[in-house]
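A protein chain is absent from this complex, but the other protein chains hold their places.
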Amino acid sequence: MSGFDLSGLTASFSGKRVIGPLSLQVNPSEKIALVGKSGAGKSTLIRLIHERVNRDSSLIPQELGLVSALSVFHNVYMGQLDKHATWYNTVTLARPFAKDRTEVNSLLQSLGMTEKFWTPTASLSGGQRQRVAIARALYRNAPMLLADEPVSALDGPMAHSVMALLRDGFSTSIIALHDVELALKYCTRIVGIQDGQIALDDTAERLAASDIMSLY
Amino acid sequence: MALNLIRKLMVSSLFCVTAATASAETFVFTAIPDEDETKLVERFRGVADYLSEQLDVEVRYIPVKSYAAAVSAFRNNQVQLAWFGGLSGVQARRLVPGSEAIAQGVEDEAFETYFIANTNTAIKPADKLSDLEAPLKGKTFTFGSKGSTSGRLMPEFYVRDTFNSKPEDFFSRVGFSGNHTRTLRLVEAGTYDVGALNFQVWEKELGDGNIDTDAVQVIWKTPAYPDYQWTIRGDVNDRFGEGFKQRVTEALLNLDNPELLESFPRSGFIPANNDDYEPIRKTAEEIGILD
Partner (left out) sequence: MLSSPTVRTSLVFLAIALVGLLFADIAITASNPWRDLGNFFLGILTPNFFSSEGLLTALLRTVAFAFVGVALGSIAGFLLALVYRFLPVRMFCAFVRAIHELFWALIFLQFFGFHPLTGVLAIAIPYAGIFAKVYSEILEEADPEPGRALPPGTGNISAFLYTRIPDCWVKMRTYTAYRLECGLRSSAILGFVGLPTLGFYLEASFSQGLYSDAGAMLILFYVLIATMPLWVRPKLLPVYILGAPFFLGEGLPIVWGNVQRFFTEDIVPAPLRNGEGLAGLTPWLNDLMINEAMPGIWNTIVLTQIALVATGILSLLAFPLISNHFGGPIRRNAGHVALVIARSTPEYILAYILLQLWGPSMLPAVVALALHNGGIIGHLIGRQTNSIKLRPDAASGLNRYGWELVPRVYRSFLAFLFYRWEIIMRETAILGILGIYTLGFYVDSAIQNIRFDRAMVLILVTALLNIGVDTLGRYIRRKLALQTMPTC
């Protein structure tokens, strides 16, 4: 697929501009990490981009957007609600079909989450909930990933394996990350945000952790 | 849980089907609830059995909670026969063209209302209501039911006519006890100073020894007027066969079971017709109960 030319991105809260105006050219197969201080506008930027490219992206918002009362399976299945007829979705709510169960199950297996298949997400830990949201994005299987701190609640090794999954699962991705090390390791391009503007934009190979730290 | 919801929705569609249907061949009658319910149920079950035997159809009595409910059930053809008071009968026959008064109690040709007072009021019985103006003024007063002839219509008429004022202006407090037995009990207990009730109920309770005559006494009797009657719908012959109305009338007129008659209490039933109740209609219009 072709890239995106995102220009004229702006956002204001109560009359005060928090983002932009800025432009971002996203090329196919690029894995972009958005880095910067908290409050720099990363989440807002993710939201703005999502509004632009809605149809073609899998989203992992910071709040995860899980339905607490529904099981892990159903939350993951929601990634493909648009691909099925209403009656199919309704029946699935009561009694899921074997095909979907297998598919979701194997996906969760890769995230190490099989034993909680029918547990309502309300009773999961923060890390588990985060993985459910990730599984939903993977299940959605859009060409592009938009994620806002997707591994913030995961411990070291798990964070790495999930980042690897996300890297392999999507050809293009834009991920807001506060962990500089993860950004350098799993992304190809680093975009630094400061006061709602792009303060840094370079490939990961040409940057070191210390270059990025100046943003913080 | 979603399954439950779906189940619920499916169940809702079943509700409509379940509306029960009573047999169309049952002849149903009712009566105005002018006395204690237990007494009424006992009395009219007896009547139902008697009619069932005489008419050779299933006969059912249904108790109602108000005079208006009796009239409405009659009007709506959910009952075909009713034991009405003078006023409720007039109301019902106005609403159901073709319906007829077919029988009345021997006593109903000349019915009376008794005004009764608690003895604590020290009101002395009188022959003329106008003599009681001073002692009655400002007392508390209860009618029976709002739709009663002997418990409301006639006493209200005589209060207005004699004292030239509305009952609620003449008395300090006006209530509706609901039925004659309760009027008796409330005045006996002193909840109200004065009340008006069906003279037959008074005489029967007195005869049965159910009245504390030290606590309550009759202070005035109204002139006679026509009251209770059996009224039947005009379309019963279409439904129950030719001559059905005639057979019901004869069955009622021939009722001679002393126990059953005693429960009314009536000494027997005699023929009646709609014109007998013209005086009641005029009185009701005068008071403004009928349009």
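As written, the chains take the letters A and B, and residue 1 is the first residue of each chain.
Going forward, a contact is a pair of C-beta atoms (placed from the backbone, for glycine too) under 8 Å apart; a residue touches a chain by one contact, two chains touch by 3 or more.
Note that the structure is a prediction, hence the values are computed from the model and not measured.
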Check your understanding: For the full complex, which residue in A:10, A:25, A:54 or A:109 touches the chain that was left out?
Key -> A:54
Check your understanding: Which residue from A:21, A:65 or A:156 sits in contact with the chain not drawn here?
Key -> A:65
Point to revise | Hidden partner chain, touching residue among B:52, B:72, B:162 or B:217 | key: B:72
Revision key, fill the gap. Of B:111, B:192, B:264 or B:277, the residue touching the omitted chain is B:192
Practice item. Write the list of chain A residues that the hidden chain touches. Key: 54-55, 59, 61, 63-70, 74, 78-86, 89-90, 93, 133, 136, 140, 142
Review point. What chain B residues would touch the chain not displayed?
Key: 1-2, 4-5, 7-9, 11-12, 14-15, 18-22, 24, 28, 36-38, 62, 64-69, 71-73, 75-79, 91, 95, 118, 120, 140, 145-147, 173, 175-176, 178-179, 181-182, 185-186, 189-192, 289-291
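Keep in mind that, in the parts below, only the chains that are shown with their structure count from here on.
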**Study point:** Centre distance in Å when chain A and chain B are each reduced to the mean of their C-alpha atoms
**Key:** 79
